[in-house]
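Let me begin by presenting the structure, written as structure tokens, before commenting on it.
One protein chain is absent from this view; the other protein chains keep their places.
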Amino acid sequence: MELHVKREHSLSGQYPNRARMLISCPDGPGIVAAVSQFLYQHGANIVQSDQYTMDPDGGMFFMRVEFDLPKLAERIDEVRSVFSGVAERFKMNWQIFNVSQKKRLAIFVSKEDHCLVELLWQWQAGDLDADIALVVSNHTDMQAYVESFGIPFHHIPVTADTKAEAEQHQLKVIGDDIDVIILARYMQIISPSFIEHYRHRIINIHHSFLPAFVGGKPYAQAYQRGVKIIGATAHYVTEELDGGPIIEQDVQRVSHSDDVNELKRIGRTIERVVLARAVKWHIEDRILVHHNKTVVFN
Amino acid sequence: MELHVKREHSLSGQYPNRARMLISCPDGPGIVAAVSQFLYQHGANIVQSDQYTMDPDGGMFFMRVEFDLPKLAERIDEVRSVFSGVAERFKMNWQIFNVSQKKRLAIFVSKEDHCLVELLWQWQAGDLDADIALVVSNHTDMQAYVESFGIPFHHIPVTADTKAEAEQHQLKVIGDDIDVIILARYMQIISPSFIEHYRHRIINIHHSFLPAFVGGKPYAQAYQRGVKIIGATAHYVTEELDGGPIIEQDVQRVSHSDDVNELKRIGRTIERVVLARAVKWHIEDRILVHHNKTVVFN
Amino acid sequence: MELHVKREHSLSGQYPNRARMLISCPDGPGIVAAVSQFLYQHGANIVQSDQYTMDPDGGMFFMRVEFDLPKLAERIDEVRSVFSGVAERFKMNWQIFNVSQKKRLAIFVSKEDHCLVELLWQWQAGDLDADIALVVSNHTDMQAYVESFGIPFHHIPVTADTKAEAEQHQLKVIGDDIDVIILARYMQIISPSFIEHYRHRIINIHHSFLPAFVGGKPYAQAYQRGVKIIGATAHYVTEELDGGPIIEQDVQRVSHSDDVNELKRIGRTIERVVLARAVKWHIEDRILVHHNKTVVFN
Partner (left out) sequence: MELHVKREHSLSGQYPNRARMLISCPDGPGIVAAVSQFLYQHGANIVQSDQYTMDPDGGMFFMRVEFDLPKLAERIDEVRSVFSGVAERFKMNWQIFNVSQKKRLAIFVSKEDHCLVELLWQWQAGDLDADIALVVSNHTDMQAYVESFGIPFHHIPVTADTKAEAEQHQLKVIGDDIDVIILARYMQIISPSFIEHYRHRIINIHHSFLPAFVGGKPYAQAYQRGVKIIGATAHYVTEELDGGPIIEQDVQRVSHSDDVNELKRIGRTIERVVLARAVKWHIEDRILVHHNKTVVFN
């Protein structure tokens, strides 16, 4: 008898010809017209489109379009090629994703299991439409659990002395085709070169309502300060500790009677939910990063 | 010395050439392309655009576009006229609004003042970008307060016997150029013919989390049922009591120690906030109604 | 290598002499004085005490006291015996619990796994200070998963014809020492005689914000009505379907773009959190039931 029943109600299966386009560029007239005209001429049907112009930052234009295009798989390269002409005209940063090609995730974890458990449960329930390619950990606590899902687990210990080679080892097991790395309470600082390699593709969950309580002991700090609400923050990792673009935050009310352990217990549920939302939005191509902020179309 | 200092940081002043377009129609290829092409050709710059396709209900397409068009005031009639050709092609329900032409509101109130006070405060603070044309009440309690803002107040008593002529009187004082009627805790049933006259243009605030606790005593019912959360609901008025399309809802946690009066006190703040949000979205043309549901682009 | 690492940071271990007292009785002078005097004379130290008098319902008094009493285990019978005199004087309903004697839970589940997974995870993380004695299901889907925690799993199929004997079978496997039954999305109606047997000791999670959307298809109803917030409700099971005393509710904002499947997906997280809170409060003796309402001291 199987331990975990993986269910599939993924978009990939339902909509084999669905694609998504992410665009950011300086604002100007005619962008929406050009994009929608392009899609119309290629026989695409737009099923969802979101657009936002950030005024104060010098007029940046952001757009996400979800569309169905017959025979997508065989035509997507040609579509990308033709669109690059449109893109050049408007100086666009752009990407077109084939929804059927699931994103590949690597999850990093240490000893705390709640965020990993949540991601695996949502994945197994069919709510995270992605492939979990592997789990990397500096401890072995989660090995049996991860492997019971049929997911490869790599134990790569990290010490102050071996940090650089540990990261080399991590990069090697990850390989070349990972779309996003999830730090599911991975309690190690990532080096700048590693971050550079996966710019805006490493999602961390920080166990406080940033920018309050940066660093390693946020619940103790929250208790000390006597806050009445605690929170968690999912963000892309940058060189500044807990300072990267915020993707999602959520909070929960607490009271004077909650000690540090109780804050941690309450916090675990917020962390789980916030990280899972951020991962879901990333794999659904809902997030655009501009400077140190995110535009999230959801 | 003036009692109320009306502040203006309205959109009308800031963006004299801004317009909004609301569209709903059966889904089909080319709609976004046609609309954005039309706007581009008329020299409009799209500043915000939202779109949603409701699948299960047979493919309805909804769109809201906010755009700037040079010399809007003198050109808007021509724009509307030309667009009607596009609209016909896709069987659109559509409207184009000149943002500078503020919507005109009539507020109906009985004795409870909190929702009226909130609307007047938000209006006076410049947060409700509309004109409050008049206040109608079946009581005189609020007369001095309303008139201190320089807003006309009409006292129209309503009894079981005089209901029909009271509504005639109301229609007369309202006149022909009111865009939306706000029932700010107006404790009278509106007749079907009155509703028909202002279809989807009468917003009511109901003091419960609908569809729970329809009717006149929701807080007493909530207390009786022992709910742990109470709420309020803003909806368009239809012939079915408290059954119209829901625009917005919000809630607040309560406990066993809150009696009916405390529920009412807590509820007043939810009601105020929910009604004000619904009114703001209506006057910013963010709401589309389809059957008994709303699409809210916010 | 073990699959699940059960962690223990339970109160039982930390505070071996801790007890809890729950009292409800008609209000009157001297109750708090009598109870606290009694505890003081027996050498107990009160660590937490909550009290509430429900006025409108004819003056009912509710109290929860948490206290440490040296050599609790050997003295608790005597304490109970002496206290019964105090209790009689004030016509009290009362119970004294030894915190070290963990409550024993039976979990009923059908095919939906999210609530079960949450309870098992919280239990394994040491956050639910109870023993999970067994899991009963009318399906076998969860068997391997439950047994991987070392928890007995009983498959008892239920059909329209075999309902009565299935319940007999359930009662037999449950035995005599189960404190509370958790219906973790168990999709069968419980018979009145079964309910009577476990009066106010069966906790159900209903997948709507009760009293809205009673019955089996709440998310479909919520979608149909176009609500802007969905919720879940944990309640004690009574003879009236979804009508028992509400323990806890929580909600989440949704929008027009969430279809029924998306409502279900969002709802699963609310259901998990709400049920787990209710179970935690029950096993921590925080809930008193009066008529059809709960007093929750948390």
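Just a few scattered comments:
Going in written order, the chains are labelled A, B and C, and every chain counts its residues from 1.
Quick note on the criterion: a contact is a pair of C-beta atoms (placed from the backbone, for glycine too) under 8 Å apart; a residue touches a chain by one contact, two chains touch by 3 or more.
Note that this is a predicted model, so its numbers are computed, not measured.
Of the candidate positions A:Lys71, A:Lys217 or A:Lys293, contact with the hidden chain is made by A:Lys293. Check B:Ala73, B:Ala125 or B:Ala164 against the missing chain and you find that the one touching it is B:Ala125.
In the complete assembly, the contact with the undisplayed chain comes from A:Leu210, out of A:Val35, A:Leu210, A:Val237 or A:Val273. Think of the hidden chain as still there; on subunit A it touches residues 52, 54-56, 209-213, 225-229, 231, 245-251, 255-257, 259-260, 292-296. For subunit C, the residues in touch with the chain missing from this view are 29-33, 36-37, 39-40, 43-53, 253. Within the complete assembly, residues 1-5, 9, 113-114, 117, 121, 125, 127, 140-141, 143-145, 148, 261, 265, 268-269, 273 of subunit B touch the chain that is not shown.
Here, only the chains that are shown with their structure count from here on.
The chain pair sharing the most C-beta contacts is B-C.
Centrality annotation: A (chain centre taken as mean Cα position, compared with the mean over all protein Cα atoms). The rotation relating subunit B to subunit C, fitted on Cα atoms, comes to 180°, given as a multiple of 5. Taking shared numbers over all numbers used, the subunit A to subunit B interface scores over half, which places it in the same class.
Those residues of subunit B in touch with two or more other chains are numbered 52.
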